[in-house]
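Apart from one protein chain that is not included, each protein chain of the complex appears where it belongs.
Just so it is clear, A, B and C label the chains in written order, and each chain counts residues from 1 on its own.
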């Protein structure tokens, strides 16, 4: 059975107040068509987990500008002044997480791990409120898994079973998020026949993917 | 500069008493040529980190049969009766580690993590001597990183810069071990021109690889 | 039908369309042969792939493609290969719907022992500890007794593979579910009496009023 569905079908799945992971790094590898439709639809009070809030007119930034985001868990907001403005005005909560820690926390959720110990953030404000664990006389922070209700991803080539191949720098957080959300939706730049992606080169197995939509024009 | 060297050159690097990671799963994805030469050379008192001890006449099993292994950290020894015999006779130390934990411990070493929390092994002998950590009211074992002096890996296609592509089930522990040893040697089934492996399909980046040897006949 | 086929056929009936399934070595591997043609079950092999197919024809074996028991296999269209860390992301992370494993002992609390007999046989746990902890449904497929002695106990005496993770036990004598109240006998094999299965089981069996026959 093909997982390819109409865009309208997946929009219904994103509901007010949900925790949503969105792939991409400064909007490269972000499902822009889905985001545009979410902006149109106006779903609100979202908690977004993402690498960065991109730009005001690009990627996740559009949801921020349209005030659909209640909270964002991210590593960088510097390219989108509107995120900083809403944060300073108390309109949106911003949790800043070191990029490598963000990646590991998402991976840990997908991998069934209870957490990971990282040296990153020791001696900084990042350690506030976190358990410190000594291993071989070195301090580490215990960082906990991050899960989502839904993940919105972008694949360069996606087959009907949901196997995904990413081109160049579009990969970033997409394969990690695919493992860590209850429902996973991939926006495909190109939908290919099952078997067209060499089984050795598939990056995200179709077992992680629930729905595929074709990128719009 | 090409990392391709003669087999003799890398054999010198494996010294008595070293901790050696060897790729492969029941000898699929194991560098058989290097192992044959290590058996000939007779380097001894090795600590081997590997998924399993394969078969008496295949893969890592040959080092066990030749009594070159002082200790093995592995998930499975059932296919090589000689491992069990040496263990029971007190001739070799065997640390059994759940396969998923073994993979994460090697990965953690390569990733600079201080450890990971896994639910695997809770309520079993695996938890003996380990710290238990409660996260959201669920118990996890703190499992620590595993590093090696040297990693002996097998790649299906390897370019001169050390980028590796693995065919089918040969991948297994190879890409993880590539990140977790001081010196990394890859035995190549085929050596290809740099650029022949699409940059999107490289699995192990050449930055992890120190030496490449051609599989022998 | 021999008892192994009977058990494998019954286990196959537990699987649902689209399930991601990991089958242990031995009798569990046979389950793949009896999955209904009406459904698609996706087989995961912990040595690094999704989409395992049947055994290859003689002479068509691929040295780079074996299952977790080192037997030559094939993959289906839409398969995917990965490393061992990713394999256990799938397993430990709860992405496997069901795993089918053999047992040395299993008990009324859902404890499982299947990886060592101290001083005698120590194959190691391989991926079993992760599978049993991570899979959504853990099905034990085994002979009801070993040399006439019960394997389904009040409490396991061998070192555990995992505590309290078993969901269902399928033997040639019946199908038992692990519940908070204990082991419930859901189905009994044709020609076996309740007294016979009770006698072959050390753990107490709860016999429900709607006890069914095990049809395979």
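Rule of thumb we're sticking to: a residue touches a chain if its C-beta (ideal position, glycine included) is under 8 Å from a C-beta of that chain, and two chains touch if they have at least 3 such contacts.
Note that the structure is predicted; figures quoted are calculated from it, not measured.
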Query: Since one chain is left out of the picture, which of the remaining chains does it touch in the full complex?
result: A, B
Field: Touching residue (missing chain; options A:87, A:144 or A:183)
entry: A:87
- prompt: Looking at B:73, B:87, B:111 or B:185, which residue reaches the missing chain?
  reply: B:111
Message: Touching the absent chain: which residues on chain A qualify?
response: 25-29, 51-52, 74-79, 84, 87-88, 94, 96, 98-104, 106-107, 118-126, 156, 166-176, 203
- line: Those residues of chain B that touch the unshown chain are 1, 107, 109-113, 159-161, 163, 179, 194-195, 199-200, 202, 205-208
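Heads up, the rule we're going with is that only the chains that are shown with their structure count from here on.
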Neighbouring chains common to chain A and chain C, by label: B
Centre distance in Å when chain A and chain C are each reduced to the mean of their C-alpha atoms: 35
Query: Multi-chain contacts in chain C: which residues touch at least two other chains?
result: 49, 75, 81-82, 88, 92, 133-134
- line: Where chain A touches two or more other chains simultaneously, the residues are 111-113, 199-200
